[in-house]
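Excluded from the complex is one protein chain; the other protein chains are retained at their positions.
Chain naming follows the written order as A, B and C, and within any one chain the residues start at number 1.
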Amino acid sequence: MTVQKLPIAKAINESLRKALDTDPKVLIMGEDVGKLGGVFRVTDGLQKDFGEDRVIDTPLAESGIIGTAIGLALRGYRPVAEIQFDGFVFPAYDQIVTQLAKMHARALGKIKMPVVIRIPYGGGIGAVEHHSESPEALFAHVAGLKIVSPSTASDAYWMMQQAIQSDDPVIFFEPKRRYWDKGEVNTEAIPGPLHRARVAREGSDLTLAAYGPMVKVCLEAAAAAEEEGRSLEVLDLRSMSPLDFETIQASAEKTRRLVVVHEAPVFFGSGAEIAARVTERCFYHLEAPVIRVGGYHSPYPPARLEDEYLPGLDRVLDAVDRSLAY
Amino acid sequence: MTVQKLPIAKAINESLRKALDTDPKVLIMGEDVGKLGGVFRVTDGLQKDFGEDRVIDTPLAESGIIGTAIGLALRGYRPVAEIQFDGFVFPAYDQIVTQLAKMHARALGKIKMPVVIRIPYGGGIGAVEHHSESPEALFAHVAGLKIVSPSTASDAYWMMQQAIQSDDPVIFFEPKRRYWDKGEVNTEAIPGPLHRARVAREGSDLTLAAYGPMVKVCLEAAAAAEEEGRSLEVLDLRSMSPLDFETIQASAEKTRRLVVVHEAPVFFGSGAEIAARVTERCFYHLEAPVIRVGGYHSPYPPARLEDEYLPGLDRVLDAVDRSLAY
Amino acid sequence: MTVESTAARKPRRSSGTKRASAKRTPQPQSSDPQLVQLLSPEGERVEHPEYRIDPTPDELRGLYRDMVLTRRFDAEATALQRQGELGLWASLLGQEAAQIGSGRALRDDDYVFPTYREHGVAWCRGVDPTNLLGMFRGVNHGGWDPNSNNFHLYTIVIGSQTLHATGYAMGVAKDGADSAVIAYFGDGASSQGDVAESFTFSAVYNAPVVFFCQNNQWAISEPTEKQTRVPLYQRAQGYGFPGIRVDGNDVLACLAVTRSALERARRGEGPTLVEAFTYRMGAHTTSDDPTKYRADEEREAWEAKDPILRLRRCLEREGHADEAFFAALDEESEALGKRVREVVRAMPDPDPMAIFDHVYADGHTLVDEERAQFAAYQASFVDTDTTGTASAAEGSK
Partner (left out) sequence: MTVESTAARKPRRSSGTKRASAKRTPQPQSSDPQLVQLLSPEGERVEHPEYRIDPTPDELRGLYRDMVLTRRFDAEATALQRQGELGLWASLLGQEAAQIGSGRALRDDDYVFPTYREHGVAWCRGVDPTNLLGMFRGVNHGGWDPNSNNFHLYTIVIGSQTLHATGYAMGVAKDGADSAVIAYFGDGASSQGDVAESFTFSAVYNAPVVFFCQNNQWAISEPTEKQTRVPLYQRAQGYGFPGIRVDGNDVLACLAVTRSALERARRGEGPTLVEAFTYRMGAHTTSDDPTKYRADEEREAWEAKDPILRLRRCLEREGHADEAFFAALDEESEALGKRVREVVRAMPDPDPMAIFDHVYADGHTLVDEERAQFAAYQASFVDTDTTGTASAAEGSK
C-alpha cells in the first residue's frame, strides 16, 4: 500500500496497525478495543493480529486506563489508550492533568510520557447525552499535554504516527462524525510537523480557522461564499496545543479578518485563545474583531436539536457577513 | 455583630456559621472540616457547635464528596463541600462537569442543585506541588456551573451567603494567600448581585481587571502607577461565570485600554475569554489590544520560583507600559 | 479462593506474554449454593434456608404481567429504533426478573437511581414508559421529574449514580426517615472508582442503600472476567457490608432478596450489595453487534433460564393462571405496544430555543445573551428564505 483512499477511521486503524507492527513497545488499550474493535471499529482486527497482550480490553474505568498507561509508559511501553467517547474522559481527568501532564517536568526530564489518548469527539451523529462533546479546551489549558485533531484521512494516518512517536503525552481528538469520510492516504509521503496548521484553501477576503470536524463545514462555507464572490481562506489548525500562531497570524494579516469555528462552547473555548492572541499579534492589521462561532453555553443538547446547536454553513456565513460588515 | 474587621478566612467561617444557623438544610462536608476545622481553619468550631451530622468529615475521596453532595441536594439538602486544595479537585471533576453541572438541565428544570464547592486556590504560600493551582478556567468553560471568587472579607462573607442561597451549583474559589487579610464585614448590609463586577478603584488611563488574589496586586500596581502620574481603574471581577461584561465593557470604553491579570496560565485562561469578548464588543474603542498577565504554560513551579511565576506588581506594570505604548 | 489457587498453578513466566488473557471462568450453575434461587428454570419452587416468599396468586400473576408488559415495551422500543423513530435503544431483554423482582420490593417512599437500562424498574415505579423514550429519540435527556415517582433520571456515565444514591440515602438517614434507596449498576460498572467510593461512603455513614448489580455477564463486548476474578457480590465484604448473589432470572428470589436488603437498610443496618446473576439476551444497544464477540451457544444456554417462561411454568403448574389470563395479557401487551408506538411517533421535536432553557435555575447573563442572539439569528431566516434552516426555525413555532 502506498496511496489509498481510506475513510478516516480506517486510516487510523492502518496507522495503529503500522505502529504495532514497527514498535513492539506500542500497546493499544481501552474498553472494547479487542474483539469488538472499538465501538467505531477503529481498532478492528488489531487484537486478532497482535494478540491480547498488545491490544488490551481494559476494565470499565477510565482513571484506571490512563493511570495504568502511565505505569506502562514508565516501564518503557508506548500505550495508545482509547476513551470510548468524549463525555467519558472526565473520570480520567485527574490522572491526565495531575499525573500524565506533569510527570516529565516533575522528574526534571528524566522520564518521558509517550502516551497517546485517543478520543472520538464532537457531535453530529445523533447520539445520546455525553456522546457528542468537544472538551479540547479543558485540556489545552493544561501544560504538559499536546492536543491535536485531524480532519483528513491523510492527517489521521500521519498525525497518529507522529503522536505515537512523540515522547510527550498527546491527546488525539478524532472527529467521530467524519470517521467515514474518505480521503487519500499516502503511507510513504514524508509528513510535515505535527503541530503546524495547514492552509486548506487559499483566499484573500477573510480567514476561517477550524480544526477537526469543522474544517469540512468551513470548506463548504468557503465554496458557498465563492459563489457570492467572496474569497475565504480556510485554515485547518490540526493542533490546539501548541497552536500554530505563525500560520494563523500570517493568514490573518493577509486577509485582515478572522473567524474561528469550533463545536465546543464559545465561552472559554479555543476561539477565545486564538482571538486574544491574534488580536495582540495583529492589532493594527485587523479590520474587524475576531469572530467566534461555536457551541452555546449550555449542555450539549438532545440529538434532535444538535443541528441548531452545531455551527453549520449558515452560521459560519453569518459570522463572515458580520466580520465583513466592519 | 454588625460591622467587624475580619480576616477573609474568618469571614467565610462566620458566613458558614450563619448559614448553618439559619437553614437546617445546609451541610458542611469535606476532608478534615470537623474537629480540625479544615487545614486553613475556615470551618473552625462549626462541628463543635452544629454536630457531626451537619459538619461532616468525609472519607478521603473527592469524587465521593461531590457525588454524595449531589445526592444530598436531591434529597433537599444544601451541601457546602470543601475541596482541601485546588490541585485535589480533579478526582471530582467528572462528578462536577458531567453530573452536577447538567442535572438541572437534564431534568428540564424539575430538580435543582444548590451545591457550593469551596476551593482554596492559587499560589503564594510557599506550598508543595498541587497546592497552588488556579483551575477556574477548567470550570468556567462548563455550562451549568457558576464560578465566583471574592477578594475582600466583606465579599467573602456575603458572596458565600449568596452562593449557598443560589439554586445553582457554585464553585467558590477562595484566595488562600489572602485568607489572613483583614477587611470590614457588615453583616447587615444588603449586598449587590453575586455576579456583578466591582470597580475597586476608579481611573481613567487604563483598566486592570482581576479577581481573587490578584485584585490586591492590581490595586498596588494602580497605587504605584499613580506616582508615575497614571490613573488606573481596577475591576474586581468577582465572578468568572458569568463574567460581568457590562461592567468590563463600560470601563474599557472609558479607559480604552484593558489589562487582565490572573494567576492561572494565560493560555486558554480567563483572560482569553475576556480579551476576545471585550475586543468584539468594543472594537472601535480600544487603543491597544487587551493584554493578559498570568501564569506560564508550565506546571506550577516549585515554591522557590513562585514569585517569578506569579504576576506581581512589576509584571502588571510592565503590561500597563506595553498597553500604553500602543 | 478457587480462582486464586487456579492462578497459582500458572507460573507467570512460563505463560509469558499470553498471561493477561485469562480463560472465561466457568458459569455458576443455578444449583450453585452461592446463588439464591426460589424458582427453578422449570418453574418449581425451591426452598432456601434464609429467603422465603409466599406470594398470593394475585401477586404471582402481577409479577408475570409486569415482566410480560416490560418485555413487550422493550420489544416495541427496539422496533421503533429500527424504524428510525428512536436513535438508540438499550434493551433489557433477559433482565426482566431482576428488574421486576427488585422493583416490586420497593415502597413508594423509596428512591431509585437507575442506569440507562432499568425500564422494568421504571415500570414498577409507575413511570409512564413513553417517558423513557425521549432521550433515546433525542428530544430530551430524560426530562422527567425524578421526584414524581422517586425514580431518578437515567445515568449514562457508568457508575456515577451510585454516589448520588449514597448521598440521597445519607439524607434519608439525616431526616430520620425509614425509606431506603436502591442504586442499579452493571457488572462493568463495578470497576469504576465511583462505585467503590459509594461502597466506602455508604459503609462509613451506614447509609440505607441497596446496591443492585445486574451482572448480565457483559459490558458491551467485555465478559465479566475483564472486570473481576471473583464473583462480584463478594466485593461488599471488604467494605464491611453483606453481599449476596441471587438468580437474576428468578423474579421471586430477586423480590425476596431485595426486600430483605431494603428491610435491613430501613432497620439502620446500612448497605447491602445484591448481585443479580442474569444475562443480556440482546445486543448492548441497537448500535451493537454481539456476533463480533460472543458465541450463540452462550445465549442459547441462557434461553432455557428465561425469567418469564419460568414464572409461566410456575403459574401453570400451580394452577394460578388460565388461558383467559394469558390471552387478556396478550391483548394488554398489544395495546401497550400500540400506545407506545403512537406516542413516540407523535413526539414533537423540541423548540430550538429549548437549548437555552434550564441551563441554570437562577439565570446566567451569558445564556440570556446567547438566547437573544440565537433568536435574532433564527428570525433572520424566516423572512428571507423558506428552506433549510428556516424550516427548522419555523418548525419551532
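Here is the rule we use: contacts are C-beta pairs under 8 Å (C-beta built on N, C-alpha and C of every residue); 3 or more make two chains touch, one makes a residue touch a chain.
Worth saying up front: this structure is predicted, and the values here are computed from it rather than measured.
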{"item": "Touched by the hidden chain, restricted to displayed chains", "value": "A, B, C"}
{"item": "Residue among B:E220, B:E253, B:E280 or B:D318 touching the omitted chain", "value": "B:D318"}
{"item": "Residue of A:A225, A:L243, A:V260 or A:V316 touching the missing chain in the full complex", "value": "A:L243"}
{"item": "Touch criterion as defined above, residue of A:H104, A:H131 or A:R201 at the omitted chain", "value": "A:H104"}
{"item": "Listed residues A:S15, A:Q95, A:S134 or A:T207, member touching the removed chain", "value": "A:Q95"}
{"item": "Contacts of chain C with the absent chain, listed as residue ranges", "value": "3-4, 7-8, 10-17, 19-20, 22, 170, 173-174, 176, 178, 190-197, 200, 203-206, 208, 225-230, 234-243, 266-270"}
{"item": "Residues belonging to chain B that touch the chain removed from view", "value": "31-32, 34-37, 39, 51-53, 56-61, 63-64, 87-88, 90-91, 126-130, 267, 296-299, 301-305, 307-309, 312, 314-315, 318"}
{"item": "Chain A, residues in touch with the chain not shown (by the definition above)", "value": "53, 58-59, 61, 63-64, 66-77, 91, 94-95, 98-99, 102-113, 143-144, 146, 166-168, 195, 241-246"}
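Please note the rule applied: only the chains that are shown with their structure count from here on.
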{"item": "Chain whose Cα centroid lies nearest the overall Cα centroid", "value": "A"}
{"item": "CA centroid of chain A to CA centroid of chain B, Å", "value": "31"}
{"item": "Chain B, residues touching no fewer than two other chains", "value": "63, 91, 94, 98, 102, 105-106, 143-144, 241"}
{"item": "Shared interface positions of chain C, touching two or more other chains", "value": "140-141, 157, 193-194, 359, 364, 366-367"}
